[in-house]
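Take this structure first; my questions come after.
Note that this complex is displayed minus one protein chain, with the remaining chains in position.
Up next, chain A:
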Amino acid sequence: MLKSKTFVKKTRAGGVMKVVREHYLRDDIWCGSEVCTECKDGAPVLQQDARVESDLCAYPHYLIPDTNVVLHQIDILEDPLIRNVIILQTVLQEVRHRSPPVYKRIKDATHEKEKHFYTFTNEHHRQTFIEREQGESINDRNDRAIRVAAKWYTEHLNKAPSVGELKVVLLTNDRANRDKAEQNGLLAYRCEEYIKSLTGNPELVDRLALTSDDQNEITGSKLLFPEHLPLSRIQAGIKSGTFLQGTFRASRDNYLEATVFVQREGDDSTEVLLQGLQNLNRAVHQDVVAVELFPKEQWVAPSSVVLQDDRPSDKETEEEEAEKKLESPVLDPSRLKPTGRVVGIIKRNWRPFCGMLNQSQIKEATRHLFTPADRRIPRIRIETRQASTLVGQRIIVAIDGWPRNSRYPNGHFVRNLGGAGDKDTETEVLLLEHDVPHQPFSQAVLSFLPKMPWGITEEVNTVWVPILFHIADVSHFIRPGNALDQEAASRGTTVYLCGKRIDMVPELLSSNLCSLRSNVERLAFSCIWEMNHKAEILNTRFTKSIINSKASLTYAEAQMRIDDASMNDDITKSLRGLNTLAKILKGQRIAKGALTLSSPEVRFHMDSETHDPIDLQTKELKDTNSMVEEFMLLANISVAQKIYEEFSECALLRKHPAPPPSNYDILIKAAKSRELEIRIDSAKALADSLNEAVLEDFPYFNTLLRILATRCMMQAVYFCSGMDSDFHHYGLASPIYTHFTSPIRRYSDIIVHRLLAVAINADSTYPDLMDKHKQSSLCNNLNYRHKMAQYAQRASVAFHTQLFFKNKGILNEEGFILFVRKNAIIILIPKFGLEGTVFFENNDKPGPRLNFDSEVGPTLTVEDQHTFHIFDRVKVTISLDASNIQHQKIRMALVEPVIPGVSVALPEPEPEAKKLKLDR
């Protein structure tokens, strides 16, 4: 049956448009219950025996949640205990409209077989479709649709012969809706009521989100925050320029301060400073907010005070004191920044937060504060009855809301990750905190893998040409647009942590089908160069190929073959040939101004059983590493040229912008302190001057300089050639560059493979590939994921370093000063590739006299006795500071040079460390 849906909408130009959509009703939509004999459903989802232990509903029942229940209590619905739920299409559509993340979660839940969630398309069912009536709001209409569907289910199931006691229960927190449902003879309960009745699982109650109903109970206390403006006012304000829209970034060091990054039209962007709880007005890190600027007279400078919100309870006095501290008058007008206040929230960007519980001091209390691991997130008040078991555990908490009368946002407990300090828990925490998708691959994704055993069926002629460079043809397996592709695109990159790898594509591909193993036929994408012995490329070709690798060697094995003069087989000879070419290539690259930078990379030796780090060493590079790298670079550049030639508008490239000269200040000053000059006018000049900067009595000096130079660099990013004009890769001194060589661990490479395949007519194209805006947004995601992967990696190394030092006790090591700060020096320990800070100021005792000079060096003079210069050699003790269990860190203390009152005495660490090891 055909119905038409009519609605009126406002067009962007300000006009009004009437839209008519066709809407088809059908009578072959099944109810999805095992009980029903009328519906011809092949595989009913809802079980016959849908029994849950409950005081309220002792009979088997199906649940029908309304939209608000799904939106707010998704954590509950995701619990394995909740099964046999009917999700109505009306609800699903509303959820999708209001919160895409919740929509995704509820969709995932419906796909899980054990959950027995059934999506009932009531909007297309002839008997449950309703039309909006006169004077009825959309919400009322939807509520009615939900009731009509529930009613239909009740009556429909009653017709079944084996129905027994089976009933349908409507879950809604809306009182009016519940009353009307009861009038219609339906069973309707509040969500809280129902969950509390589940006698079998009392812990579920903790996961209930606090809804507005509950908040009303605690009104009476005074309103702490100004009201947020409605969205319409905000939008009007932004249009007229009275408000600015931007992303809220809380300060890491000061909970009363934040900045809002405002991106205006063009490249003109400003940062607005916000100070004080009132002005922050309940914004949480990463929210998109509207801010109002204060007049210039009220502008302030960012405070340099470190403030942490760690008071035990809501005491107003301290608050005010803290705010006063901020208001210390600043005379220097140049430091004043645009200051404003938050008037409204445009979009909340709340996610579940990891952290730990601070147990309330009052025994038996159910309200507790939760401290997130991320310092930029305020503490969250949650309600739980299992506080004593949660103390010392890493838990996840979601924010539900932040009422005006509450000092802290309200939230609810989601999940317990495990004990703090535990390796698996901490790894999980850092994955979650860095937004790395790490769930196992879903069935939908895995269904796109080829069936095993897999063999090559097509025939391909192979051609022999001097140098062939093969990369596994991943794009053959990952077809555009399918679930596997979407998952890979969203993950963006494989994340390597210490002792753990989070794959971008399922294991079967990454370590079998797309791994060019020896003596097995594998699909490959090959780059073929004809080169003369001067390493000049005469001809470049790309082709899809089948490769049967003769030998798969590790870097070390290959190195041994090259070095071992007694080996003269074909493989070794060709390796030597390649190595010679690679050296020429490298020479050419460096002559062009490619930078050789250095950053200390650490590798842990893991205990094979406990997977605890037992030793760590910095990574060393062999000739063969460099050989492979050279050819990879060459392949990447060749491919970049090719795809840009073919698709000048939509080639995915990688660029590395030249840093602004001011970035180099620290490097130049540091070199100057040793009477050396660093020239930064070009990459070539920088590379040359870095090469020349060698001190004979200080062999590590050059490496230190290079580490410093690395810090001056910009981040390399992916971009779409149609959206940018500057392609230059500064670090590699190449006019054009892309990533082609690791499609199993980088999604960018898959796109590049596809582009290249289209360019050589080996594959067909698809619309998204040629859409530069889609490409560009893909690049943004990839850049974000890469950045996050890097952070996660660093955090993982840091955590394992802590574990390592925990086992070692206190160590004495030699290090070099990397930076000199106003009140501290930052020290690099080359042996561990570890960086740490030695503070000269302590919270509990007055600090020593410090004299900081930023002109030369910079230098720091302590107690007028010793002056620290950059790159000075010092001795420190290293130990683990576990005083704050949430943020454990490596503590360094100065041993040499000896400064009374500052440096510490040399401890006797050796026996202690040994004892610790034995204890384990």
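Points worth noting:
Convention: a residue touches a chain if its C-beta (ideal position, glycine included) is under 8 Å from a C-beta of that chain, and two chains touch if they have at least 3 such contacts; residues count from 1.
Operating definition for what follows: contacts and distances are computed from a predicted model.
Its record in UniProt calls the unshown chain "Exosome component 7", which is the match among "Isoaspartyl peptidase/L-asparaginase", "UDP-arabinopyranose mutase", "Nucleoporin 43" or "Exosome component 7". Checked against the full complex, the candidates A:V8, A:A43, A:L538 or A:A565 give a single residue touching the omitted chain, namely A:V8. Summary of contacts with the chain left out: across A:R132, A:K787 or A:K831, the touching residue is A:R132. Across A:R233, A:R517 or A:K772, the residue that sits in touch with the chain not pictured is A:R233.
The chain not displayed touches chain A at residues 4, 6-10, 14-16, 18-20, 132-138, 233, 236-237, 239-240, 242.
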